[in-house]
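With one protein chain removed, the remaining protein chains of the complex are shown where they sit.
Each chain carries a letter (A and B) given by its place in the written order, and its residues are counted from 1.
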Amino acid sequence: MTADLIFVLLALLTLVPAVWVAFSRNIVHAGFSLLLTLLGVAGLYAYLGADFVAVTQVMVYVGGVLVLILFTVMMTRVPQNGRPRHGLDRFVPAAVFALGVFGLLYKTITAVEWAASEGAVEPTTAEIGTNFITSYIFPFEYVSLVLLAAMIGAAILIRERRPEETEEPAAPAPETEEEVAS
Amino acid sequence: MSQKLVDSLQREFGTDILAVDSPRGDESVTVAPERLLDVLGHLRCAGCEQLSDVVGVDHPDRAERFELVYLLRSYADNERVQVKVNVAEDAPVPSAAGVYRSANWAEREVYDLLGVPFSGHPDLRRLLCHHEFEGHALRKDYPIEQGQECARPEKLFTDEDIARAAERANDLVSDPDDVHDELHPSDLLTVNIGPSHPATHGALRAEVLLDGENILEARTEIGYIHRCFEKEAEDHTWAQVMPYTDRLNYCSAMLNNSIYAMAVEKTIGVEATPRAQAIRVIVSELSRIIDHLVCVCANLVDIGALTNYWYLYNVRESIYETLEKLCGSRLTTNYARIGGMSHDLFDGFDAEVRTKLDEMDVGNADVMKLIARNRIFLDRTVDVGVISQEDALSWGYTGPCLRATGLAYDLRKLAPYSGYENYDFDIPTGTNGDTHDRIMVRMAEMVQSRSIILQALDKLPDGPLNIDDNSVVLPPKESVYGSIEGVMNQFKLVYEGIQVPAGRGYGFGEGANGELGYYCVSDGTGHPYRLKVRPPCFPIFSSYAELVRGGMIPDAIATLGSLNIIAGELDR
Partner (left out) sequence: MEAMYAFFMDTAGMDEMAAHITVAVIMATIMFIVMALCAIIFTWMERKVAGFLQSRYGPMRTGRWHGWAQAVADMLKILGKEDIIPAEADKPYFIFAPLLVLLGSLLAWAAIPWAPGFVAADLDLGLFYIFAVTSLVVLGILMAGWASNNKWALYGAARGAAQMVSYEIPLLLATIPVVLYTGSLNTQDIVIAQQGGVLNWFVFRDPFLFIAFWMYFIASIAETNRGPFDMPETESELVAGYHTEYTGMRFAFFFLAEYANLFLVSMIAVMVFLGGWWSPIPGLDFAPAACFVVKGVLMVFLNMWVRWTLPRVRVDQLMHLCWKVMIPVTLVCVVGAGIWMMASGAVG
């Protein structure tokens, strides 16, 4: 009973802000709403007994990705009229893409045999750790390489702007008398 | 003193030099406005690296109403010369801003207060008065009691300025094909550092144009506490001006008092007694120590080293106690008098000052232990706010900020006054002209000041405090109460003021922050006809926008602290 209530609350915490993310006209508001959605998802993980994934969700998505998203949103150039455009030309591709993603997710979710756990849940961290460096060592290392490549790429993209001269040419301070007289 | 310069001018320009005179030993030449730039250019090549100030005097009764005096200084030859031009109302004067950078603000001030237009000036706007102010306050026909209400703030950067700055920044980037990095004007942010900002203590304003944390450009606005000191002075007797000088550089009021008294004495043609001079030296050096303490500790607070503040401020507080005991107040000292001092030292002054100086040594040693080899401090100050010696001279730098660039020039040594030639002291210098050197020069100067005070205390001469001239100094009280001559003497001096003979004199000395000068013009009445202050931080602050460009906000704050901008004398 209480457990169901918690699930409903977590689901609402996930979905309501998600709707706000999609429909908010203020892009920073959308970003901050994402915070609640992500926390809701973390709560769902915890609810399912996946403690490590739940904490990782908070650490990576709330502490890292969301901060980055907000940073990007705050630092990017504002459109000239101050608000993002809302037109049919934007709406149709977005809708098609969203439906596509939904279809894909639906397919995946229904295709997988989900194991239901019974009784008290056990901590998962140690097991995940062991799996990473035994049976999943190759995917794990592969993902590390991809991330490393992404990091190097990012570093190249944002390399420092290097001015040719550090200072502008000096303000008028003529040295010779001719210049002064002229 | 500067006959060489005058001779060279006469050789070069012949009859274009309209007049040569030397009031009170200040060599001056008069030229026509058309020849002004040629003369200044020649003088600059002849070794006058610095334009100290431009003084404007209004003579409504003359056909050429305004008289402008350019005060020039040669550091290499240790010489001074004044160049005068007379211009009619509304007749433009060619701007010297292309020859000396310090002319920029100096001319703006003249334009603001007297309404003399300068042709070819890069940025001829009001400086001390509000941009909505009407009229020119220092003209003789501007009524002193007239008030004006000006409220609208001035925007220092227009949209075009911002667009231009973005373009300039883009031009400087090495890779022109890299479109990702292109700056757009909307990427830039203007932020007001001040007037209500902790680092500008409500009296200065710098609007900076930021690309992230980097300052692309800065513009400054001053005048927030402009109190018309110079206009007020014209409405008071010479002696009545003394308390107002306390409020110029309120961190070292004694120095203002002493140098003002000296300037008026010079204009009259008298010299203070040896005892008064020695006392002035002692209190001036104490003031210098206080001023440096405040500057260094505030600067350290600005870069986050809060604890040093107390180590230095405790000493300052302690010295203030002595000064309070000496003259009755901490800040508004009003201790010097024209022709002497208000009263003699109190008993036990000697011993007390020596104790205070020992305290200072302890405080300074504590601070040096905390900062001298502190990596964070060095990272924050070395190569921050750098100015080259040549630029510093052109901007009109004097005092510790100039010495930090490596030029060992100190008016106490090279144009001695008040008996400074009798004391043995060094001129500390820096090498780099950065914030670190400015702080260290001030720290070292405190040690020298200490040594000067100790020498002065050791050989403090006995003898009269005031000069024996009752046309300058108030008669002794016995005589006032005991004789009709004394009463009359007192009455005349108080009501009509000291009758300074018609003429002019530029009295100057080494203020805590550089050359502090008073250009006195007397018309023979008891009031100053014109009293122009040459505050040391005025030209220094004019370079601030240039100094912080390309740096970051924290650098701008650290630099501001090290320049020791005192709004009281900046705005007057």
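One rule holds for everything that comes next: a contact is a pair of C-beta atoms (placed from the backbone, for glycine too) under 8 Å apart; a residue touches a chain by one contact, two chains touch by 3 or more.
Note that this is a predicted model, so its numbers are computed, not measured.
Screening B:Ala76, B:Leu331 or B:Ile376 against the full complex identifies B:Ile376 as the residue touching the chain left out. When the missing chain is restored to the complex, the residue among B:Val6, B:Val55, B:Leu204 or B:Ala305 that touches it is B:Ala305. Residue in contact with the omitted chain (choice from B:Ser22, B:Asn314, B:Asn422 or B:Gln499): B:Asn314.
In the full complex, chain B touches the omitted chain through residues 189, 191, 197-199, 213, 300-307, 309-311, 314, 370-371, 374, 376-377, 379-380, 552-555, 557. Looking at chain A, the residues touching the absent chain are 1-3, 6, 28-29, 32, 35, 51-52, 55-56, 58-59, 62-64, 66-68, 70-71, 74-75, 123, 125-126.
Here is the rule we use: only the chains that are shown with their structure count from here on.
With centres defined as mean CA coordinates, chain B is found 56 Å away from chain A.
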